[in-house]
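The excerpt is restricted to a subset of chains, each kept in its original location.
We call the chains A, B and C, going by the order they appear; numbering starts again at 1 in every chain.
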Amino acid sequence: MVKMVEYEDASDEVRAVYEDIMAARKTDWVNNFWKALATHPDTLKRTWKAVKEIMSAGALDPLTKELIYLAVSVTNNCDYCIHSHAAAARKKGMTDEMYAEFLDVVGLANSANRLANGYGVPVDEAFRRF
Amino acid sequence: MVKMVEYEDASDEVRAVYEDIMAARKTDWVNNFWKALATHPDTLKRTWKAVKEIMSAGALDPLTKELIYLAVSVTNNCDYCIHSHAAAARKKGMTDEMYAEFLDVVGLANSANRLANGYGVPVDEAFRRF
Amino acid sequence: MVKMVEYEDASDEVRAVYEDIMAARKTDWVNNFWKALATHPDTLKRTWKAVKEIMSAGALDPLTKELIYLAVSVTNNCDYCIHSHAAAARKKGMTDEMYAEFLDVVGLANSANRLANGYGVPVDEAFRRF
């Protein structure tokens, strides 16, 4: 849909983000997602800033965050996102066994969500906090 | 949509599952999801068996599994499932801070999934394993 | 979101559709969906025409069509549509047992869809027709 922006053709503004991505990830290349977003530098900068803030260690560790991200991407069937974040999760320690268990949970939740919808299950009082 | 099956009115087959649920969770009550599924005992038994196998500790710990489950439920907007599994996650140690970070990741992934769709980003060769 | 159009307040154009709905369904009332659409008569007329053509007997019988309709509505979690089309399906012969089996299939498919996404399963050549 768009012509991706390669490093050689990038403006200084875009290059600065590319440099920051490579530094943060300790790699010497930038993946296609960012090269597509670079066609609109504001989107590139805002999205990268959000990714840096949100996906880094906090109360949750980075691998757990990758699995949460992947659960969304598998549910929505975003092929690019599944590939890129499965790679990121593996880099952070995800094994084949962990991925298989992860998919079991994603499948179960997608199924149980529809059983709850279809049976019209009312929320238990004990589950309401406020 | 269905009349839920209370313990007093349950068949022996259904009561056996209710007992197992309460034992596994160390509680003295059963939440509405199971009482709705009990209208079709095969569904009750199959679903409870899957939950026990899939949600227990393995290569991933139980809290991480709850967060994965919640990520699906929030993405699909299943109100019952959000309430019941947020309660389950809290019981397993999820704090308000963890839930807030969790939602940041879910929001980010749902957004980035659409940026990838809309820009038609091709999967990088480096992300393909086989 | 909108003020529904009651029969008493309806234009002749809208009343004609209401009459046709009641005649087709052999009832003396019109459900809220149509009263909401009646705020924009073109939408009312187009949608009712499509429902009449699509949901009536053809190569598939009307009950099977209601179940297909319900499978979409449960997957999308449309509460109104689940209630109205479960009622329609019951009128056409759906039993509690059939609804339970229906939900088992809907749950299974929603789960298996994500296993296929997450494992990135390639389509078998034998499943391609052309």
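The rule is short, and it goes like this: a contact is a pair of C-beta atoms (placed from the backbone, for glycine too) under 8 Å apart; a residue touches a chain by one contact, two chains touch by 3 or more.
Not measured: the values here are computed from a predicted model.
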_Beyond the 3 chains sitting in the coordinates, how many copies does the whole assembly comprise in total?_
6
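One rule holds in what follows: only the chains that are shown with their structure count from here on.
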*Which chain is in the middle, if each chain's centre is the mean of its C-alpha atoms?*
B
*Chain whose average C-alpha position is farthest from chain C's own*: A
*asked:* Quick check: how many Å separate the C-alpha centres of chain A and chain C?
replied: 34
*Taking each chain's centre as the mean of its CA atoms, how far is chain B from chain C in angstrom?*
27
*For chain A and chain B, let me know how many angstrom lie between their CA-based centres, rounded off.*
20
_Two-or-more-chain contact residues of chain A, please, as numbers and ranges._
75, 79, 83, 102, 106, 108, 110-113, 115, 117-120
*Contact footprint of chain C on chain B as seen in their complex*: 1-2, 39-40, 42-43, 46, 76-78
*asked:* Per the contact definition, I'd like the list of chain C residues that touch chain A in the complex.
replied: 70, 74-75, 77, 79, 82-83, 99, 102-103, 106-108, 110-115, 117-120
*Okay, in this complex, where on chain A does chain B touch?*
1-2, 4, 29, 31-33, 36-37, 39, 43, 47, 50-51, 54-55, 58-60, 64-65, 67-69, 71-73, 75-76, 78-81, 83-87, 95, 97-98, 100-102, 104-106, 108-113, 115-124, 126-128
